[in-house]
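A single protein chain has been removed from this complex, and every other one stays in its place.
Here is chain A:
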Amino acid sequence: MVGAKTEGQQATVAPAIELRGISKAFGPVQANKDISISVQPGTIHGIIGENGAGKSTLMSILYGFYKADEGQIFIHGKETQIPDSQAAIRAGIGMVFQHFKLVENFSVLENVILGVEDGAMLRPSLAKARKSLKALADEYELHVDPEALIENLGVGSQQRVEILKALYREADILILDEPTGVLTPAEADHLFRILNGLRDQGKTIILITHKLREIMEITNTVSVMRRGEMTATVKTKDTNPEELAELMVGRKVLLRVDKVPAQPGEKVLDIKDLHMVDDHGVERLKGINLNVRAGEILGIAGVSGNGQSELMEVLGGYASATGEIRVNGDPIDLTGKYSDGRSRRERGIAHVPEDRQEHGLIMNFPAWQNVAFGYHHSEEYQKNALLMDNKKMVEIAQDKMDRFDVRPPLPGLAAKNFSGGNQQKIVVAREIERNPDLLLVGQPTRGVDIGAIEFIHKQIIGLRDQGKAVLLVSVELEEILSLSDRIAVMFDGHIMGEHLPDQTDERELGLLMAGVTGEGDR
């Protein structure tokens, strides 16, 4: 299936992985329904689907985290039981998770041998690993300093360590879960070169992603999942992004955002020489100067970890800083009593936080209590001086959930039981409906399905069209380019430059994101 050269042997070569009729249910939710898939050795197989489509569940079954209710797994033609991850490793399966599983203050070598040490003494294992790491590095372009501490490595290098870990355990089937989420375009390209090298050496790779571009660029075959089912498996060269998007969502999708030109007004947000030092004494913001006007969306692009999160935290009122921030002309408190989230809300700043599960929602609270969250001091939620008006809170939540099409529209359901997109809709409904002067939006569509992305983008643009200021932080360049009226790029706590979306492209922004300047930016 790979190409002409293997066409003849196809019948004799057993697939590297074959799944037959895999089903898995969590209570009433059928996460995987009768999934069959066959991956030829020496190919890159993409699995694409919306959040909650069941990709991660399927891979977790393959890696022994979950046990399938039904179905069989064949590895190289042999039926294999995978009760735990040890069995998966023995079967030659390696997994690179979206969130790396590395010990931060261990060296690369120590991380690589963790769990597969040869004996009680570390020295021989380390020596052996050092040798084999060097061989792997030469073979696959996987260069990492074996003695470096993980915490001192960039994300790209950390990911290479994860791949090395799998290869050191002699994996010949490699599963990568959303591997480019944290990478710059250049780092992603590097990763793809490595993956291509691995494929040429006969490794089999399964790439889980929601980015159509990556699928088109690197895979041989692609399987599309929707609502727990495998809806199609096609050769990549026979398909196109529009068709895949339609297969994923089950209807035609607008990949571009429609909007009228911005009509910027007065400066709503004005940041001057903002500095911020985190708990570890590291300076995260190194003199930020920015402004956002009424009726415009300022997008901040950048690889995650370059100060965008910290900027949002300072603006949202949960990190202190030095410098000056004015909202509607008046300075806001950056360190004192009035620098908390409640004071910010009172100044007309609403905030859709980057991490909705960590910050935006209380996962165990029902939706109605989450809809009041952060605004629970407001008049409408109080019954009298002592008690809150629970009934009114439920009514308000029901109304917002209906209008923002939150599914299922049940205010009593705990936040954790909604899908990522619907959780985000709850947060967006709560923040936008407060009619803020300034909306802070961090990663609005992270882990959100395509259908909900459209809806959330429309809401953000709607707010802009009402003459409100929007500050958008996203690591998805595509999102920045399609939503923003102006784009600023952040790198290492600095603003690297500002561009207009129609006068720039992914390549130029990508260079700025990597800290490269001097291409005629003003």
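Everything below uses one rule, namely that a residue touches a chain if its C-beta (ideal position, glycine included) is under 8 Å from a C-beta of that chain, and two chains touch if they have at least 3 such contacts; residues count from 1.
Assume contacts and distances are computed from a predicted model.
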Protein name as given in UniProt for the chain not displayed, "Hydrogenase expression/formation protein hypE", "Carrier domain-containing protein", "Anti-sigma regulatory factor (Ser/Thr protein kinase)" or "ABC transporter permease":
"ABC transporter permease"
Touch as defined at the start, partner being the missing chain; which of A:201, A:322 or A:364 qualifies?
A:364
Of A:46, A:92, A:317 or A:436, which one is in contact with the hidden chain?
A:317
Which of these, A:170, A:340, A:395 or A:465, touches the one chain of the complex that we don't see?
A:340
State which residues belonging to chain A touch the missing partner chain.
25-29, 316-318, 340-345, 351, 353, 358-365, 369, 372-374, 376-377, 382, 386-388, 390, 417
